[in-house]
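Structure, as structure tokens:
Presenting subunit A:
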Amino acid sequence: MTERVLLEAKGLEIRFGGVVAAQDINIQIHEGHNLAIIGPNGAGKTTFLNICTGYLKPHKGKVFFDGKDVTRLQPRHLVRRGVARAFQIPQLFTEHSVLENLLIAGAAQSRRWSPFRPLHQIPERKAMLHLLDMVKCSHIADRPVSELPEGQRKLVDIAIALALKPKLLFMDEPTSGVASSEKFEVLDIIAEALTEAKVTSVFVEHDMGIVDRFADEVAVWNRGEVLFRGPPDDVLNHPDVIRDVIGEEV
Partner candidate 1 sequence: MQFNLRTVVPSLIVLAVAVLPLLAPTTQVLLTLALSKGLAVLGVIVLLQAGQVSFGHALFFGVSAYAAAFVGKGFGGGELFSMLAIGVVASLAISVVVGLFVVRYRHIFFGMLNLAVSMIFFSLLEKFYHVTGGSDGLSVARPLFLGIEMEREGFEMVLFYLVLVLALGAAWLTHRFLNSPIGNMMRTIKTNEVRLEYLGVSARNTLLVGYIVSAGLCGLGGALAAVAQGVVTPEYAWWIRSGEFVFIAILGGSGSVGGAFVGSLLYEAVRTYASAFAGDVWQMILGIVLLFVILFAPSGITGLFARLTGRKASPASEEAGQ
Partner candidate 2 sequence: MNGKRILASALTAALALGGSALAADKPAELKVGITAFLSGPASVFGEPAKAAADMIIADLNANGGIGGVPVTTYFVDEGAGGEALLAEYRRLVQDVGVDAMFASISSGNCNKIAPLAEDLKILNFMWDCGTQRILEESEYRYVYRTQANATPEMLATVLYLLKTQPDFKTIAVVNQDYAWGRDSWDIFLTALKAMKPDVEVVAEFFPKFGAPDFSTEISRLQALRPDVILSTSWGGDLDTFVKQAAQRGLTNTSVFVLPLAESSLQRLGSSLGAGHIVGGRGDHYFLHPEKRDDAAYTAFVEAFNEETGAYPIYPVFHISQAIAALKAAYEKAIEANGGEWPEREMVVDAMEGLTFAGLGRSVTIRADGQGIEDQLLGTTIVVDEYDFAVLDNMMIFDGDAITTPLGQTSADWLKTLTPEFVESVPADVFSH
């Protein structure tokens, strides 16, 4: 194992009002993989994402990104270092159109804009249109995001994250809320876009079909403890995993 470690968590612990939500989390994330995190509800998976992206501060432990301690940084600082995030509930700018959502992200990423030049005329416009194309949303570019179905909202949410040109992308249940008939289609689009953008990704997922199809590495997680980690075929077929995690989920 000589792959570069992109992000490392050491001994993380977080409590909510005295209740320990996650304890002694230790995990390394390697460059170039699609790592799926699975585990029962309340296992602290979203909390882990919140800590790694700076939204929550752990009570103990540290997070390293690219070898540097980033534990105390805010989300925006981590974003500028290359850690992006897509959300379980898509976090969109509901008064803007799909394209405008991306243009804002593009402008935020480039940081080059004049206060008097319209958003629609920024130099990143072309790149953003391309990104929309990648997530198959070009046809809805001018629709207000508030009118979109959940599947498309998920795609836009991920496209926004990709617009930030991240090195590492966290995704919280990328297909939750998407109709099961569309799940694979949505996922394929995401996978293709991630490959094109060459992004390392970590995603939390409950649907083992999705995990199997999409991840190249799986970590099974419970109360902050990584129980198993390895290629999907090995982990998903492990009897303990089937009993403790999948049995509960499927």
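Basically, a residue touches a chain if its C-beta (ideal position, glycine included) is under 8 Å from a C-beta of that chain, and two chains touch if they have at least 3 such contacts; residues count from 1.
As a selection rule, all candidates are chains of the complex that A comes from, given by their letters.
Note that the structure is a prediction, hence the values are computed from the model and not measured.
K.L.:
Pick the one that touches subunit A in this complex: which of 1 or 2 is it?
P.N.:
Selected candidate: 1.
K.L.:
For the complex, which residues does subunit A have touching candidate 1?
P.N.:
Going by the criterion above, the answer is residues 53, 55, 74-77, 79-80, 84-85, 87, 91-96, 100, 103-105, 107-109, 113-120, 122, 146, 160-161, 164.
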